[in-house]
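With one protein chain removed, the remaining protein chains of the complex are shown where they sit.
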Amino acid sequence: MVFQILAFLLLIYGGYLSIHIGTSIPTFACPYNQECPGTCYLISVQHQAHNTWASLFGFRGKAFLISLLSFVLLFIVINKAWCGYVCPLGTIQDWITKLRNRMGISFSRYDDLSFKRLKAIKYVLLVLLLFIPLGMSNSIFGLPLFSHDLGAPFCQICPGRVITPLFIGDTSQLFIDFTNTTTMIMSSLGIIVLAMFLIGSFFKKRFFCFFCPMSALHYLFSRFSMLRLIKNGDNCTKCGNCYRVCDVGIKAIAEDIEHSYMVKDDCMMCFKCIEACPENDCLKVSFLTMPVFKSTEEGFFSRNLHLNSEMQKPSKTIIEDE
Amino acid sequence: MLFSFFILHSNFSAHGSEVLWLTNIPPGERQKEITASGMHKLSSIKAGRGKVRIVQWVTRGNNVLSSAYILNSELPEAEIYCYTPEGDLQECNVDSTKHFKELSFNNPLEGYYNLYLIRKEVRNDTLFILTAKAELLNHSCRNGHKDVDEKIQSGDHHEKIPMDIVRKRTRLENLHFFVASGDRISFRVSKSSKPLMDASVTFVTHQGWEKTVKTNRKGEAEIQVIQDYFSPWQDINNRNIYNYLIIADYTSQEKGSFMGESYKHIHYTTSLSDGYYPSKVMYSSLSWALGLFLLCSLIAGGGVVYYRNKRSRVYREIRITNN
Amino acid sequence: MNKNENKRYERLSAKSKGQLIIESENVLQEMQQKFENTIPGMEYFYDVAKQYAGGQLKNPERKKYIATNCIQVPIELIYAANALPIRICSGAYSMSQAGAGLLPAKSCSLVNATLGTIYTNSFPLAQKPLTIITPTTCDQKKKLSEIPSGIDIPFYTLEMPPSKDSEEAQEYWYRSVKKLKGELERITGNRITRSKLKKAIIKVAQAQRAFRHFHQLRKEEAVIRGTDAILIANTFFYDNIDTWTSHLVSLNAELEMRKSRDHNGSESRYPRILLTGSPSIFPNLKLPIMIEKMGGSIVADEFCSSNRLLYDTVAVDEWNMYDMVPALSDRYLKACTCPCFTPNNDRERKILAYIKDFKVDGVVYQSFSGCQLYELESLRISAVLEKENVPMLYVETDYSPDDKGQLATRTEAFIESIKNNL
Partner (left out) sequence: MDYFTGIDIGSTAIKIAIIDEDRKLVAWKVAPTGSKFNENARDAYNALIQEHNIRLPEVQHIVSTGYGRRLYKSADDTVSEITANAIGASTVSHEHSIRTIINIGGQDSKIIKINAQGFVQNFIMNDKCAAGTGRFLEMASRNLEVDIDQMGEQHKRSLNRSLTVNSTCAVFAETEIISLLADGNKKEDIIAGIHTSIARRIARLAGRTTIQDDVLFDGGTAHNSGLIEALEEEFMRDFIVPELPQITTAVGAAYMAMDLFLKKNLHQTVS
C-alpha cells in the first residue's frame, strides 16, 4: 500500500525531481504527463513500430531491440508486480474501489464465459497497437497507408493519457480534437474509454487491467521472470478464498491444483490471494527461488480477520480454574 | 493548398521598402519532388540513401499570398549563411540549375537551423540591407527527447548578420512546438548582437492582416497571432499550416560607402517567416470532452445500476434450440 | 393424539431421555477411565458433553435458538440474528431407536437418531428451537421434514446444490444463503446487520483459529487421543462459543507444554490411524474408542462432526453485506468434502494430504448402514488408497452396540496387520 503510493508519486510527480528512468518502463508511466519521470514502453513500441519494414530490419531494428531488451530486463525483475504495485492507473483504480467499498456499493464479477471472452480483448489491443503504426509506414495486406493521426493509437484511447496529467493540474489532454475526422473519432474514443475506466473501475475491481495491452505484453515474458507466484496444489483445499479476494477474478488460482506457476495473463501480482490463503505453504511468492512471502494459517487470521495473537492466549481465569 | 500564383506583386511593404523572405512552400513546378520531412514537415529533397536536404525558396513581397518567388537570375550576389543548432556555420547549396532560387542544406542535428540570405544595395543615398531568415526546427521523436532546452535555443551569435530577429522561446516550448493562432509570440531584434530599440516590427498574417509595433529597450516586441481564416464548419479539418511573416525595419543614420557607392542612411530590413497552426481552442474542445465524458459516465453508470436492479437471471442462461 | 397415544409418547420420550443420559455417561466413563493419562484441560469438554446429554445446556442470556440439522448451515448468520445455533444431529442409540419407528428400516442411524431427538423432544436445551434448518445434503436428512410424525416445530429446508464446482451451483448456493438470511430475520425478529454479521464471523473465526491450532498440534505427535479430539469438536455447539474457544485455547497451551515435555496422550509407536466416513457424533464413539482400545492412535479424522466442522475459513475482501454473505457461503460449499457433492475429488485429496501430514499408517472408513453416500464413496477412496499403498479398513456399522465383538476383531486385526507391516 505504502509502496503503491510511493510508486504513484514517483511516476506522476517524479519529473519535478528531474528523475529520469528510461523509455521502456513496463507500466503506465505516461509521458503525456509533463512531469513523468520515464516513458511507458507501450508508447515507445508504438513509435518504433511506426517504421518501414526496411528500417525495422535495419538500423532502427537495433533501437527497437534495445528498448525491448531494457523493457524485458526491467520487467523480469518484479514480473507483473509492476501492475499490482507500480502502475499509477492501477493505483487510481484501487482508490476508486476503496471509495466504493466505503459507500457500501457492491462490486461486480464476470461470469466464467464473459471472463473467458473478454480477456481476449487485451491481445486484440496489443496486436492493433503494433499493427496500426506499422500500417502507417508500410502497406499491410495491400491496405493504403494509415493516417498519421493514428500515431500512438493506444495512447489516444488510453485513460492514462488524460488522467495522469490531471494530477499535475494539466487538463490539456482532456479534449476532443476536431482537427479532422480521425482525430475526432480517436479523441472521442479516448474520452469514452476514460468514462468507462472510471465507471467500470467503480463497479468492478481493476476493471481496466483486464483489458490492458501492457498486461498482455507482460504475459509473453512472465514465465522467465525472477519473481514468481507459486502454488502447491497438494496443500490446497479449494476453499476459494484466493478467488474471492482476487481483484481481477482469476478462478484458476483457486481451482488449478496441478500447475505451480500461477501468474496468469490477468494476474496483477498484488498477492492478496496469499494473504487470504489459510493453508500453510500453499501459495507463495519466490524471488529467484527464495521465498519472499508465504501463506500461513496464523497470517490468515491476523491479516484477514485482524485477530491478534493476544486473543489466542489462554486467559488467566481459565487457567486458574483448573 | 499551395499557392504559387502570382498576383501583382508590390515589392515594397507598407512602409515603402522592399522585403525578401524565405519560404518553405515550393513553387508549383517543384512540388512533385518535394517531400515533407520530420515532425515539422520541412520541405526537403532526397539526397540519396535515405538522407534528405532541406530546401527553402526566396520570395519577394510583404504579403504572404502575393509574394513572388525570386528567380535564380534575379539575385546573383546574395550572402547566404546556414547555422547549425550548435552554432556552427555549415555549407548551404544554391542550385543554379533551377529556375527559382533554391537554397538547400543538410540537417543531421536536432534543433533549430538558422538560414540567412542577405542582400545589400545602395539606392537613393541609403544602404538597404535585406535579410531573410528562416528558423527551421529539425526533430524526430525517434531521436529521443533529451536536452530539449538546449536544442530549442536560438543561438544569438551571428555576427555576420547585420540585423537579426529571433523568435523568443517560451518557457513551455519543446521540440514539438508550433506557433498557433492566438499565441502571443515575442521577437527580439538585435543589431550587431546588441538589442535594438525602436525598430518597427510588422507582423503579417497569411491573409494579409498586418500590425506594426516598436521594439522596447530590450529590443523585444510582442505580437499576438490572430486567426483570420476559418475553414467551413462542415469539413472537419483544422490542420492548415499558414505562414506568417515578420518584418523588422530600422533606419540608422550611419554614413559610409558600399561597393564604391556612398550612402547617408542604412535601412535594415529583416524578415522571418514560419508556419502557424490554427489555435488549439479551434480544434480541441474541453467542454465537448467533458460533455461526452459526463454523458458516457451517466450511460455506463446508469446502465450498471439499471442492470443490477432489473437483473433477474443470476447466471448466464444456457440456450437451447430446436435443431 | 388421543390419550393413549399421548401416554405412550410421553413414556417413549422419558425412556429415551433416560437412556441417553446413561449411554452418554457410559461413553464418558469409558473415555475417562479406561485410558490413563487424561488431560486436565479435557474436563470442561467432558462436562459440556454431560450437560448436553442431560438436556441442560447453559443459556444464561435466554437467547432463542435454532436447531441445525447439519454443519452445512451458516451459523454465522444465526449468531448475527442474535440466536444460538445448536446442531441436533444425534449420535445416541436410544434416540435412533426412538426414531427408527418412524422411518423406513434401511435408514441410517444418524437420521433415525436425529428424528428421534426431535420427535421425543430431547433437545439439549429446555425450550424448543424456533425452527429446524435442514440443508439438502443427503436424501434422508432432506426428507426428514416430510415424515408424518406430528412434530410441531417448523422445518426450514436450506437448498444446497448437488455439486459445488460449477458456477451455477455456486450462484445457487449464494442465493440459498441470502434467502436464509431473510428467513432468519423473519424467524428471530432480529435484523442481521453489517456489524453484527462481522462480529459473528470474527467470533467463529476465533474458534476456527483455536481449532486449527489444535489440528496443527496433532500433526507431529499424537498429543491427544483422537476420541477426545472428536469430543471437543462435538461440544462446539453445546456452549457459548467464546467460552468454548477460550477453553480450547488453554487446552492448546497445555498440549503445547505436553508436547515439549514429551508426554503423549496416546503413544506414538501405536499405529497412526485416520478416521473418515460417516461422522461419529457423541455419544456414538463406538468405533473411535474401539480403535484406541485395540492399540491404534487416531491422529486425525475427516468427519464433518469433527475436523470439518471448523476447519474451513471465511475470507472477506470487503466488510459489507454483499461480500460477507457470499464469503461465508463459500466456507460451507467450496472446500466442503461432503460426499453429497459430485464430483468430490477434494475428499480424496484431503485424505491423501492428511495421510501425508499426519504420517498416517492406516485409514478406518466408517460407514453407517443405510448411509449410501459414504458407502458409495468408500469404493473410490479405497481404490485411491490402494494405489497409494495405504491400508484401509471399511467398517459398516450403526449405533447399536451388538456388533462390538465383530468390530473388535476387525479393528484388532487391522491394527495388527499395520503393526506387522510397519
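Brief remarks follow.
Note that the chains take the letters A, B and C in the order they are written out, and that residue 1 is the start of every chain.
By definition in this document, a residue touches a chain if its C-beta (ideal position, glycine included) is under 8 Å from a C-beta of that chain, and two chains touch if they have at least 3 such contacts.
None of the values given here were measured: they were computed from a predicted structure.
Although it is not drawn here, the omitted chain touches the following shown chains in the complete assembly: C. Interface note for the absent chain: among C:E10, C:D139, C:E220 or C:E416, the touching residue is C:E416. Where chain C meets the missing chain, the touching residues are 369, 379, 382, 386, 391-392, 394, 396, 402-403, 405-406, 409-410, 412-414, 416-417, 420-421.
Convention: only the chains that are shown with their structure count from here on.
Across all inter-chain contacts, the pair with the most C-beta pairs is A-C.
Each chain gets one centre point, the mean of its Cα atoms, and the points for chain B and chain C are 87 Å apart. Chain A and chain B, compared by their mean Cα positions, are separated by 42 Å. Residue positions of chain B with contacts to 2 or more other chains are 315. In chain A, the residues that reach two or more other chains under the touch definition are 111. Within the complex, the chain B residues that touch chain A are 141-142, 144, 236-239, 280, 282-286, 288-290, 292-297, 300-301, 304, 308, 315-316.
Within the complex formed with chain B, the chain A residues making contact are 23, 47-48, 60, 63, 108, 111, 113-114, 171, 174-181, 183-184, 187-188, 191-192, 194-196, 198-200, 202-203. Chain C meets chain A in the complex at residues 40-41, 43, 165, 167, 194, 201-202, 205-206, 208-210, 212-213, 216, 246-247, 249-250, 252-253, 311-318, 320, 322-323, 326-327, 330-331, 334-335, 346, 349-350, 352-353, 356.
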